[in-house]
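What you see is the complex with one protein chain gone and the rest in place.
Residue numbering begins at 1 within each chain, and the chains themselves are lettered A and B in the order written.
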Amino acid sequence: MSVEVAPAEHAHGHHGDLAHQFEQMDQQNESYIVGMWTFLVTEIMFFGALFLCYTLYRSQAQGVFFEISRHHLNVLLGGTNTVLLLTSSFTMAMVVYNAQQKDRNKQLIFLTLTILLSFGFLVIKGFEWSEKFQEHHVMGPDFHYGAPPPTPGVQPLATGKDVGYEYQVHDYQAQMYFSLYFGMTGLHAVHVVLGIIVMGVLWIMIFRRHPAVQYYMPVEMTGLYWHFVDIVWIFLFPLFYLIPHP
Amino acid sequence: MNFPIWPEQASTFATEVDNIAYVLIGLTIFFTVAVMLALMFFAIRYRRGAKVDRSNPVHTSHTLELAWSVPPLIIALGVFAWSVVPYASVYNPPKDADEVYVIGKRWMWHLQHADTGIRENNELHIPINRATKLTIISQDVIHGFYVPEFRVKRDAIPGYYNTCWFQPTKVGKYFLFCTEYCGTNHSQMGGWVYVMSAADYAQWEKQKGRKSGSFEAKATTPADEGEALFRQYGCGNCHTATDTARAPSLVGLYGKERTFTDGSKVPADRNYLRKAIIMPENTLLKGYGTVTRMPSYKDLSEDDINQLIAYIQSLGAVTSAPKVATTDTTSAATPSSRGAQPTRNLP
Partner (left out) sequence: MSASALKPGALGEVTSAKRLHYLNWSYTVRDWLLTLDHKRIAILYLVSISVMFALGGWAAAMIRIELTSPHGHILENDTYNKIFTMHGVLMVFFFLVPSIPATLGNFVLPLMLGARDLAFPKLNLLSWYFYMAGAALTLYAIISGGVDTGWTFYTPYSSVYSNSNVVLALVGIFLAGFSSIFTGINFIVTIHKMRAPGLTWFRLPLFVWATYAVSVVIVLGTPVVAITLLLVVAERLWNIGIFNPVLGGDPILFQHLFWFYSHPAVYIMILPSFGVISEVIACFSRKRVFGYSFVAFSSLAIGVFGFLVWGHHMFITGQSMYTGIVFSVLSFLVAIPSAIKVFNWTATVYKGTVWFTAPMLYAMGFIGLFTVGGLTGLFLASLAVDVHLNQTYFVVAHFHYVMVGGAMMGYFAGLHFWWPKITGRMYPEFWAKLAAGITFIGFNLTFFPQFIVGYLGMPRRYHNYPSEFQVWHIMSSAGASVLAVGVLIPGIYFLYSLKYGPRAGSNPWGASGLEWMTQSPPIKDNFDEPPVVTWEAYNYEDEVVEETVRDQAAGLEVQRELIGHTPPVTDESKRTDTRPGIPRNE
């Protein structure tokens, strides 16, 4: 059965990339950009509620947050993750630039780098998390923090598992901390995974010279998303890893 | 047929609330009727087929827009302001109000009169024309304590105390409802509030307060029970008559300002005291280091905590030399004269 009834064809020129609901390319491009920004606004509200909970509970138990952070969160690993993600944002920006330049090879190179860096992020995260599983710091029936009693003469700035405790940490307080930690970094990690999947699909499409990526818009939108994911981590890192002495 | 249209006004608050409600009802009727009449009038007058003058229709008029925005705005703000006053007063009970502890749990209300210690379940007997203050908390989920004829309602929240007060003005028996959905028997979680004349109330107190021929002696006041708990849990081992390096003194504590390790200050009200008892690690006082030595008394029931706080409230200021800790049994409980708590010393 034939599809259209209207005798007249669409008036716009048949640019292969132009979706049928749009009239012109720049209308389409701007629409995608506005759409992606709007979506990022929803993501800000999504994470924002969690940041609110974090702010509330940390302000009530600053010593607890400080202690857990310095004992069980490795600033080196977290810092490395930060560097990885920041670099991946840079490589992603290069992908976008090269997409605008229509340079297929450079797009593929930088996209590969971005994906590798993101995998690196996830690998390090995996190490951190598996450690927490082993130490029973994951919420659930097996949760157990078991802080030793505070000892006098603890250096405020020392970090590491063997440092003594200046503030007392009860299990239920630790549970709150770790709930927020896993909730927020977990949600972030989900977004990283989704980003990697999208980048993977993009990679394949660029490799196969798929018509949809002959124009730079899909890459640009992915870039926007990826920068957002990076920014969330920029907030998460200091909030969990760099908690100062109260 | 005899059915109610309007609830009785049985408290001072009820009259104030109803007056505002009458005005709001008037406004609702006025605006609804005005709008509907105008709409019907225009619709019928200007129905198609009617030969009326439709020339020069108006499509916009800033004057009209102002005319129907600003007066409603003023009225709205007026009603708002009027309504703040009774609401604010609910937050500020008179100093000599009779206090009643209320504990909501699934699915009943436990009440205890603070002065006599008399306990009631799902019922509250109070004297007419005296301010009564309720200190409400829940043991499990959020409940709501509601007496419609007093126009008073407060949520019972697990974890902190809510207070409200009212002054009943009419003798009678009034509904008590739970108004925050709490599960299976939410709609059966209610009871009665009995407002009695002063004489009837005194007699009731005597009857309840002194059970002749029963196992119990007369009801002990919360402060007495609190003292017993204080001993039972050995609080006096650390909390002595004066501040020591181990623990601050509790004498005269109630209402004093406390400074925490991060510099913030709160007055030592009920919520602070409750938290300090069951989660002392979250109320680290300045000058006591970063660690609390106090064990957490998480397993105390809300009732126990009420007694303990009542006891702490009853601890007056230290008069002269600090008292040596002795097992003091002299402070036998006596029915207190209304409103005055005996000053106690630590055991």
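In this text, a contact is a pair of C-beta atoms (placed from the backbone, for glycine too) under 8 Å apart; a residue touches a chain by one contact, two chains touch by 3 or more.
Since the model is a prediction, treat every value here as computed from it, not as a measurement.
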Missing-chain contact, candidates B:P158, B:G172 or B:G316, resolves to B:P158
Omitted-chain footprint on chain B covers residues 1, 3-7, 13, 16-17, 20-21, 24, 27-28, 31-32, 35-36, 38-40, 42-44, 46-49, 53-61, 64-65, 68-69, 72-73, 76-77, 79-80, 83-88, 90-91, 106, 140-142, 144, 146, 148-149, 151-155, 157-163, 175, 177-188, 279, 282, 298
On chain A, the omitted chain is touched by residues 1-8, 10-11, 19-23, 27, 30-31, 34-35, 38-39, 41-43, 45-50, 52-53, 56-57, 60-61, 139-141, 143, 172-173, 175-176, 179-180, 183
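FYI, only the chains that are shown with their structure count from here on.
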Per the C-alpha means, the centres of chain A and chain B lie apart by a whole-Å value of 46
Residue positions on chain B within touch of chain A in the complex are 261-262, 281-282, 284, 290-292, 296
Seen from chain A, its contact residues with chain B in the complex are 60-63, 149-150, 166-168, 170, 173, 246
